[in-house]
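Here it is, the structure, as structure tokens.
Note that one protein chain is taken out, while the other chains of the complex remain in position.
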Amino acid sequence: MKAFRSRPSIMISRREENKKAELEIKSLRLTFGGVTAVKDVDLNVHTGELMAIIGPNGAGKTSLLNCITGFYRPQKGRITFNGTDITDLHTHQLVDVGIGRTFQNIELFPGMTVLANMTLARHIHCHYSFIHSCLFSPSVKKEEIRHRQILEEIIDFLEMQSIRKKTVGSLPYGMMKRVELGRALALEPKLLILDEPFAGMNLEEKEDMVRFLLELNQRWGLTMILVEHDMSIVMNISKRIMVLNFGEKIGEGTAEEISGHPEVIRAYLGDSGIL
Amino acid sequence: MKKFSFHSCGNYREDYAEELKIFETYFGRICLGLFLILFFAVAPFVVSAYMLYILNMIGIAAIAAIGLNILIGYTGQISLGHGAFFGVGAYAAAILATRLGLGFYLAIPAAGIITALVGMIFGIPSGRLKGLYLTIATLAGQFIIEYVLIHWDSLTKGTMGITLPAPKIIQWEIAGDKAFFFLIFISLVLMTWFAVNIMRSKYGRAFIAIRDNDRAAEGMGIPIFRYKLLSFAISSFYAGFAGALWAYYMISITTEPFNLGLSVEFIAMVIIGGLGNIPGAIFGATFITLLNEFLRFFTGLLMNIGFVVSFGLNMAPLREFTFGLVIVLFILLEPRGLAELWRIARSSFRLWPFSY
Amino acid sequence: MGEILLQLNNISVVYSDVIQVLKGVSLSVEKGHIVSLLGSNGAGKTTTLKAISGLLKPENGKVTDGSIIYNGKNIQNQAPEYITRQGIIQVLEGRQPFKYLTIEENLRVGTATRSSQPYKEDLELVYKYFPALIPRKKSLAGYCSGGELQMLVIGRALMAHPQLLMLDEPSLGLAPLVVQEIFRIIKMINEEHGTTIILVEQNANMALQVAHYGYVMENGKIVMEGSADDLAKNPDVKEFYLGMSASGIAKSYKDVKSYRRRKRWL
Partner (left out) sequence: MDFFLQLLVNGVCVGLLYGISAMGFVMIFKSSSVLNFAHGELLALGAFFFLALISWAKLPILIAFVLTLVGSFILGFLIEKFFLRPLIGEKLIFVIMLTVGLAAMFKGFILLIWGGNLHTYPEFLSESIALKLGSIYIAPVYTATLIISIIFLVLFGLFFKKSAQGIYMRSVADNQKAALSLGVHVRRVFALSWAIAALVASMSGIVLGIINGVNVHDLSSIGLKVFPVVILGGLDSIGGAIVGGIIIGLLETFTGGYLSPSLRDVVPYIVLVLILLVKPYGLFGLVEIERV
């Protein structure tokens, strides 16, 4: 039975404390060279939520994500995750804390195979020492095999069996996005940040992606932040939506509240409504 | 079931452990084993002293080249200071041996570690600099180290040079080409094995990730700066280790050889051998060392031909010219290097004798 | 049927001598029309555009079979420098600005195919279409937002006075309002200048709204063609590209089935 096998045990067996993902952002401000990209934004994400952030291009959505994931350093404000202050952590430390992400313009390693890409994400879960790796001792071998099993479970779940040995650069766009999701899952994050995961996908690929995201969120309780322009998806699957414009929060609420919000319609959705 | 085949024609692996193997087939493993046994049992006893000297030089160069390949080929940080690091290793061993009287079995690894520390210092700019800016910073490293080696008289005896004692295991002296052959090539085999292992574990993967896309690497939880430093350290360790072996082998060392030209030669070995390929570095070291020897021999021959002498032509520059030409041709014709040629040669044995 | 500007006769494209991407694609583009090319990722839409514009070459690709006839001339496997000078300009997927050039300098690169001619008027024209670019004239393109960049790259292509403009996914990653704006301008360019346009889009809804004619590609082949209106009414297109159930009601992603659906023609 496919359906049973396809559930990564790492996700199923997650203990409650490993699911906990409370993100709190307080009056965050980011400026580069005179332009304020993020302007005093507050945001709370709770465990198990699927939070969407929408807004026009250049509204500061990606900048906000980059602050959370440590690529940018905010000038003002605090970000806490599960009670610890993560504002000044480096990107690689945030992965340790449990925040994984995908990128707007796919940031895979195009020359490597799908499997190699995903193996990289196991980096923080590899615990052997340098000396051991010089000798490639049996313990290293055992650990490597365990990681491979975990990756295979994720590959099964995302239905990527046929491409696991393919070079990522040769895959179609929609597949690359899926590989990127797989790689982010291999990090075993508590909070998954998705930056435009549906861009450039056709309907079929979008449906697949929605299916994966919903399963991750609903059945496994993975907390997610989603930045996306496809309103039909955002309105359908997210529990809460925040709208940014010129770096400022102009609205927050459920899909119904947002789609009726006059300022959001003016700044973002346009009069023709949902596309 | 143990499969014995010359070269597998498809993916027949049955568990994940098999994918972690270095050799795809038992045949490959046995071949290498046989080659090594033959090499150690036969080579030092049949070849001439001159050939043995060349073999030893190849072995030393190969260790240094493997190190540089880890830095350039795998981590993508172009360093023009490898020649200087080689020199640091040589001098560290010489000073440890003469001043502190350390035995070679301590002095050589210690020289490697000292060089690794120096390498890390010169790797610090890699935290902020990218691409060509970093390359030039390592060039600066090359000149600064060269300067220090020449002018820190009290430690390095400047241009006078240092003479090393012969390495000793208890009472037995390692001297002569034959004894060094074993020392050098056992080191090479071990160092190659370490390098291959590092490259197939999380460290090697992190290096490659940094080379291919540093932002994504960071997003995977890899602390980039720390790993770049580690790569500089490993690479300089190899250089320092090789330099120390070289110092013992040469008995007496001066600052002269550790110039930019040597750094360039090491890069040439890495490129001609094949970037990001550990056996390739050995091929490259072999090729460049042989090429140098051949050119020396050939121009020497030319100089003695009657008419060249009578015209008073200086043929020595021909060496430089040809060296340049070979590098240029190699890059233009087979940028993936000797390792790629080797792969092609091997894969024509696939399904041998019934190749398709 | 009007005058045919571009005709692809049964072309095949192979990358690196081994990977076949297009397997006998034929399509024709009428002068003054907007033709849209639909299909999933990896179906070969971008490759088709590159085969026309000559950009296959730098990627080690080649048209191995068939012919591409533009204005009565055979142009397959010609160098891009030649093809662009015939009036075919491709706007690449994923907005590729010159990051270190200012907006205005970016636009000037668009004049490369006619470098000695005056360009001031064209600048004015681009600014008329895209007034959002005016305040950013002097800023580096690398610092502009996605919407501005999309306008920039379309404007840059207009600077070349194209007869045939090929747009690859102009709506990728853009906010709904900007998408509407971009498509409005695409239509305007077509109407005001008679520029023939080939439009590759994932947003089939918008694409079929502005296009006159459409082709559907799958697996390197054309599987369906017809006028935009006909295609929009086709039940398969509706289900697989427009996201509506056959009865015409927009589907909800909430009831996405937990198995993969299969296209009937595959």
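Each chain gets a letter, A, B and C, in the order it is written, and its residues are counted from 1.
Just so it is clear, a residue touches a chain if its C-beta (ideal position, glycine included) is under 8 Å from a C-beta of that chain, and two chains touch if they have at least 3 such contacts.
Everything numeric in this text was worked out from a predicted model, so none of it was measured.
Annotation: of B:Ala140, B:Val196 or B:Met250, B:Ala140 touches the absent chain (contact as defined above).
Across the entire complex, the residue among B:Met51, B:Leu102 or B:Leu260 in touch with the chain not shown is B:Leu260.
Residue in contact with the omitted chain (choice from B:Gly176, B:Gly300 or B:Gly324): B:Gly324. Touching the chain that is not shown, out of C:Ile4, C:Ile69, C:Leu92 or C:Leu125: C:Leu92 (per the contact rule at the top). Within chain C, the residues in touch with the undisplayed chain are 53, 55, 58, 80-81, 84-85, 89-92, 96-101, 105-106, 108-113, 115-116, 140, 142-143, 153, 156-157, 160. Interface residues of chain B facing the missing partner chain: 72, 78, 125, 128-133, 135-137, 139-141, 143-144, 147, 151, 215, 260, 264, 267-268, 271, 275, 313-328, 331-332, 335.
Quick note on the criterion: only the chains that are shown with their structure count from here on.
Arrangement of the chains shown, judged by which pairs touch: a linear chain-to-chain path with two open ends.
Here the spacing of chain B and chain C, counted between their Cα centres, is 50 Å.
Measuring from the averaged C-alpha position of chain A to that of chain C gives a distance of 30 Å. Annotation for chain B: no residues touch 2 or more other chains. None of the residues of chain A touches two or more other chains.
Of all residues in chain B, those touching chain A in their complex are 11, 15-17, 19-20, 194, 197-198, 200-203, 205-206, 208-209, 212-213, 215-224.
Taken together, the chain A residues at the contact with chain B in this complex read 69, 71, 90-93, 95-96, 101, 103, 107-112, 116, 119-124, 126, 128, 130, 133-136, 140-141, 144-145, 148-149, 152, 165, 183, 187. Of all residues in chain C, those touching chain A in their complex are 19, 39-42, 94, 144-148, 169, 172-180, 202-206, 240-243, 250, 252-254, 256-258, 260-261, 263.
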